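Below is one structure, written out as structure tokens; the observations come after it.
Only one protein chain is missing from this complex, and each of the others stays in its spot.
Here is chain A:
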């Protein structure tokens, strides 16, 4: 069974989270183990990616139960790409958290839970069973609850209560939708659902079910009317934690939306209009929300919402060009958003504040670091050769093709407002004259760190920036990859055939 290797990244994260529990008392061991574990997972995910790229979609039937009865793991191109991106972000954030997260937090199993979170993410991308998707979502949210509340500071707990409530509500709505779907079709396998759902007579109930899925995943991916938990909680935990949340947790919601609306609920005009409208509203509200914030991490939190709109809108347009744009944007966004929050952590380490008013003079004091930070910031905006620019071409083309000028306008507005915001951040934090800095007690300034610690702070940002640069300059490769994924998503017969391969062979 050579296709068992698709589970490798998942099992490596599980193994290391168990190993880390054995090393509970020694932080030194935990720090080395987590870096080793993440390197292994990164190598494994690259291997899986290449394997899928060459051999096409692979499936694993757990316990050898045939497709509609057992739980199926499906690694198509989309899943393999996202697993790879998860491992890249996980690797960078693990190295960053070794230095940036304080000892009092690390002592209570931070790394172990971190690996559990990554395991949940890889599982969610790989599973082909909708109830199993729910279970992976629960693994993700329960680890994220621990990470967000670890440390127990005042505003952290406040953020945790909000984050917790809305995420649990989303899970309940997801579970309700799932129950209704099972009642209608009698199956939980997504490929099987895709075949059975078109045969149903009661299409009105199917539509209600689709809207329930939209609300459940919409809360998780923070789209327009359901995003209020995000800016209220993402700036409270340590920046390493927010980085992994920003990079991956909202994107797993977007992934679930893409999967469900390309495989199960296909070609519903009402839903397409709904998706495009909430996308446009997300872009506007996120962008304008970011404009008035003063805390640099809150600015970035609102930008997450703004850019989720691009992806949801591409999904709503539902042509292969639009889906390719969505996938490209997803790839670009995971890397850049992780990097942004790592940057906010680094800026806090340099200046002991996140407020734009109190920041300043970074460029005159740390010119090299500032130039490094310029790469992800301007990639986010999408100054032409950098990575944010290319997916917007596909999105705009698709918008013109479908003659949806509202969405075209929103994409242009979103890009413009991102440019304004990043220009504001740049001029306030980097170019403004240095402001008097008030240091907290016990605050360790960047200059006082050892060389190896400085390197551990800078390396993850540099690593992710290089990945961003590759996405920008090697856009042709990424575009080909996104087009291939879009083809696979639009023609879901391939996915269904891969899942039921064993059954077809038996006949």
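Note that in this section a residue touches a chain if its C-beta (ideal position, glycine included) is under 8 Å from a C-beta of that chain, and two chains touch if they have at least 3 such contacts; residues count from 1.
The working rule: contacts and distances are computed from a predicted model.
Novice: The hidden chain: which UniProt name fits, "Amino acid/amide ABC transporter membrane protein 2, HAAT family", "Cation:proton antiporter", "NADH-quinone oxidoreductase subunit K" or "histidine kinase"?
Specialist: Cross-referencing UniProt, the chain left out corresponds to "Cation:proton antiporter".
Novice: Which residue, A:147, A:188, A:340 or A:381, contacts the hidden chain when the whole complex is considered?
Specialist: A:188
Novice: Check the options A:233, A:326 or A:394 and report the residue that touches the missing chain.
Specialist: Only one of A:233, A:326 or A:394 touches the chain omitted from view, namely A:233.
Novice: Of the listed residues A:180, A:397 or A:469, which contacts the missing chain in the full complex?
Specialist: A:180
Novice: From the listed residues A:72, A:293 or A:418, report the one that touches the chain absent from this view.
Specialist: A:293
Novice: Which parts of chain A face the unshown chain closely enough to count as touching?
Specialist: Touch set of chain A with respect to the missing chain: 131, 135, 138, 141-142, 145-146, 149, 152-155, 157-162, 164-165, 168-169, 172, 175-176, 178-180, 182-183, 186, 188, 231-233, 235-236, 293-295, 354-355.
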